[in-house]
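Removed: one protein chain of the complex. Kept in place: all other protein chains.
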Amino acid sequence: MKKTAFIGALTVAGLMAGAAAAATLDDVKARGKLNCGVNTGLAGFSAPNASGEWEGFDVAMCRAVAGAIFGDGTAVEFVPTTGKTRFTALASGEVDMLSRVTTWTFSRDVDLKFSFAAVTYYDGQGFLAPKSLGVSSAKELDGATVCIQTGTTTELNLADFFRKNNMSYEPVPVETNAEGQQQYLAGACDVYTTDASGLAATRATFENPGDHVVLPEIISKEPLTPLVRHGDDEWGDVVRQTMFALIAAEELGITSANIDALSATPGNNPEINRLLGTEGNLGEMLGLSADWAKNAIKVGGNYGEIFETTIGENTAIGLARGLNALWTDGGLQYAPPFR
Amino acid sequence: MSNTHADTVLFVRDTMLPQQDPPSSTIGAIGWAKENLFSGWINSILTLVSLAFVLFLLAGLLPWLFSPTWSMNSLTECRELLAGDHGACWGVIRERWPQLMFGFYPSEMYWRPVLTIVLLFVAIAPILFAERVPSKLLGFTAIFPFVAVWLLWGGTIWGPLMALLGFVVAYFVFGLADKYLTSALALIAAVVSALIWWGLISPLIEPALSSALPIGLETVDSRQFGGFMLSITIGVTAIMCSLPIGILLALGRQSDLPLVKAICVGFIEFIRGVPLITLLFIASTLLNIFLPPGTNFDIILRVMIMVTLFASAYMAEVIRGGLAALPKGQYEGADSLGLDYWQAQRLIIMPQALKISIPGIVSTFIGVFKDTTLVSIISMFDPLGLANAIRADQSWNGIYWELFIFIGVVFFIFCFSMSRYSMYLERKLQTGH
Partner (left out) sequence: MTTSIDPPAASFKLSMLIYDTRYRSITFQTIALIAFLIFIGWLFNNTAQNLADLGKEPSFGFMTEQAGYDINQRLIDYNSQSTHLRAAFVGLLNTLLIAVLGCITATIVGVLVGVLRLSGNWLIARLMTVYVEMFRNVPVLMWIVLCMAILIESLPSPRDFRGETPEASMMLFDSVAITNRGVYIPEPLFSRGLGDVSVGGVFGISLDLIAVLIVLGAGLYGAAKIRKRADVIQNATGVRPRTWHTRLAVVFVPLIILLVALGFHLGYPALKGFNFQGGTHMRNSLIALWLALSLYTAAFIAEIVRAGILAISGGQTEAAAALGIRPGRIMSLVVLPQALRVIIPPLISQYLNLTKNSSLAIAVGYMDITGTLMGITLNQTGRELETVLMGMLVYLAISLSISSVMNWYNSRVKLVER
């Protein structure tokens, strides 16, 4: 009898599970909240502030997707993940999307079975060295001790770089950026390597940032991209098109300041009108409301605005747009046409 | 004649001398120091060396500890104020201490975890201070877990109430069935009736009750738990849930049934043979794979399950020690009264064995409580995890010792007081026999 009850419960659970696996977008809508996996703490990209609100570039991407779905950028449940738990959290359905400075690689795409949305930040691995070390190029680092964050693609790149240049090195694995910073400042390692954005962010918080220099070599390509599970293309489209909407908004000159005016009185630019939902039915195609893109942009502004407020040159992080400028400005950020 | 005497004996004392003070080198501070600090040349050297060590440590630490940085808002401000001096930056504690205590729990609801802690003390008082607190309070102890769940997570009151009623149903079914069936069958009947209650009846009436009488608190997601509150919640839950499991495992390990014994021993030795961190990896990466497809519950619950399993293996060993310490006459006495196995356990063995085990249970709790810091490795915001997150904030990037010292001191206060209690209890139990 006990067994039948047990098996009965299992059957019920199995039936519920079958229904749950259907469509992520419906699940998210039913739940009323987006579950978004972020970093446990990386300056400028995601960190909780004193009142417990999450802030940063990755966080803004999550909020934009929530805005597109619910018209409310606060309808997000942030799930902090480590390098180890992030993929499992996504694969098991604990989070709906992962926005956690994750590099788009072949094996993650194909073998781990994830769909990468759109590249939100073009990064590359660099080296931070004290000026007093007297090194001007990464090629002079033969025999150096290198601090490196584990659980990332950086350790593979580093091994490749030193092997390619026939140099030896001593890796010092560190678990978090804060530890890497501490070891580097105390001289426990000669150079610190991680994504160039992270290096700039770390350097900005030093007591004397001028004493340290980011070496010119960028030894890898790190396209940081939000990602979703394989097999639910409708949901993947929502995330991807939201990213594109942010980029397109910057290109089209839609900002958080003028977006209300633009959507209240549709202008003559049909693409703006289609994007903001005053013309055409793009939102309906996605399974969202007509003003989805407008809502997404209103949360934190367009791509450029998000960049400037979280990691841009006027923040403590102080990153230049560089590769992440719009294609019209010589960068790589490019959104497919909205039609 | 008197002269003769006076000639031969020069002086005869006819009064007692007043008692003299002992030599000044054996009393007071000097005497104490001579006896306890400088009783030999080895001891003298040891004393001087350790004095020098303590003074060196204090000279380094005290100026750093007492730095007037309480009101600063960022590390940069601290550095400006200290102007190159060596000193702590305590502003981070002032700004973040609610977070270190409660995590992201909504600040206007801090009274809920605080009240839960107070009630926790009320609930365990009749167990810990049995002779000073009326045992009627044990009734409150029984309902405390449900009150605590409701207070911490919020929601309608009907959910925990229905869960509680399940136990009440099981209790009455057991009482009824015990008259007609053997204890084991009565136990099974009780479990089945409780399962029927939880699985079939309460899902039917709970929504109706909730909509009819919406009594409840605002729901708080377990994702918002953090800091010491998270550590305590995980620790207390694990200990409370592991107690019954541990009792069953301990009994199973002593059972005459070889198969049951093998399963229990296998489980206990497996859990005790692997580090907690691997069990936490299972919680964070594998538990969802082991459960039916699509089941998904949040990480805190999964961690609680794994920590409970972990604690129950240790608890089983503690209770086994308690069982072993019972004189054999107690078992034989129970047998001679004609009690069957479960009756003997319930009425004679367990009450005594559990009482002897309390110090061991408290030590297990201290261990589990300290081990909750490991959850920071799987991205949960316990105090250590929060320390990392705080250091990712631009204004506090680069801060280190202040947070760790604060967290360490709080942990010390918790664990030290518990271990003192456990020692007091051990002394009290020792005089008993």
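Each chain carries a letter (A and B) given by its place in the written order, and its residues are counted from 1.
Here, contacts are C-beta pairs under 8 Å (C-beta built on N, C-alpha and C of every residue); 3 or more make two chains touch, one makes a residue touch a chain.
This structure is a prediction, so every number in the text was calculated from the model and none was measured.
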Visible chains in contact with the missing one: A, B
Selected from A:Asn49, A:Asn165, A:Gln183 or A:Asn273 as touching the chain missing from the view: A:Gln183
Residue among B:Phe174, B:Phe281, B:Phe365 or B:Phe381 that touches the chain left out of view: B:Phe281
Contacting the left-out chain in the complete assembly, out of B:Phe56, B:Phe129, B:Phe297 or B:Phe404: B:Phe404
Residue ranges of chain A at the interface with the undisplayed chain: 3, 10, 21, 83-84, 87-88, 91, 108, 111-113, 132-133, 141-145, 150-152, 155-156, 158-160, 163, 169-175, 179, 182-183, 186-190, 230
Touch list for chain B against the chain that is not drawn: 36-37, 39, 43, 46-47, 50-51, 54, 182, 184-185, 256-260, 263, 269-270, 272-278, 281-282, 285-286, 288-293, 366, 370-371, 373-374, 376-377, 384, 400-401, 404, 407-408, 411-412, 414-416, 419
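Everything that follows uses one rule, which is that only the chains that are shown with their structure count from here on.
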Between chain A and chain B, centroid-to-centroid distance (C-alpha), Å: 39
Touching residues (chain side chain B, partner chain A) in the complex: 75, 79, 95-96, 99, 103-104, 107, 188, 191-192, 195-196, 199, 221, 223-224, 281, 284-286, 288-289, 292-296, 298-299, 377-381, 385, 388-394, 397-398, 400
Residue numbers on chain A that touch chain B, as the complex places them: 1-2, 5, 8-10, 13-14, 16-18, 20-21, 39-44, 46-52, 77-82, 84-85, 88-89, 92-94, 176-178, 181-182, 185, 202, 204-207, 315-317
